[in-house]
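What you see is the complex with one protein chain gone and the rest in place.
Presenting chain A:
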Amino acid sequence: MIASFLIFYITITLFAMTLLGVYGVATRSNLIKKIIMLNVMGDAINMLFILIGYRLVYPVFPPIYEKHLTVEEFLSRAVDPVPQALVLTAVVIGMAMNILLATYAIQFYRLHGTIDARDMAEIMRGERE
């Protein structure tokens, strides 16, 4: 009972964090803040994935097979490995995305001296500098 309440609580918190990330990406104009909020959003979604794979059994096993277990026992105790594998992929892609975004932001700052999204738009339209 308490465990399931905790899981619901964490799920809802993670949804709130996701929405907060979307809000930050949409409303902040500083590029670094946008990237940080994008990371908050991505991490919350990854946690949510892991949580969906979790099972409310006691004791719960990680998906690593050990010799003394029978297959049925293992199946009844182990958590779902598919969300973990998907999150592993997502983490790598998120890291690659971060590298590229940070590079673009730094290069734009070096060339034009600003990373404010509104200023960037003006510069790109050729209205300034």
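General remarks:
Methods note: a contact is a pair of C-beta atoms (placed from the backbone, for glycine too) under 8 Å apart; a residue touches a chain by one contact, two chains touch by 3 or more; residues count from 1.
As a convention for this text, contacts and distances are computed from a predicted model.
Not every chain of the complex appears here, and the one that does not is recorded in UniProt as "Sodium:proton antiporter", selected from "2-oxoacid:ferredoxin oxidoreductase, beta subunit", "2-oxoglutarate synthase subunit KorA", "Sodium:proton antiporter" or "Formylmethanofuran dehydrogenase subunit B". Chain A meets the missing chain through residues 4, 7-8, 11-12, 15-16, 19-20, 22-23, 26-27, 51-57, 62-66, 71, 74-75, 78, 80-82, 84-85, 88-89, 91-93, 95-97, 99-100, 102-104, 106-107, 110-111.
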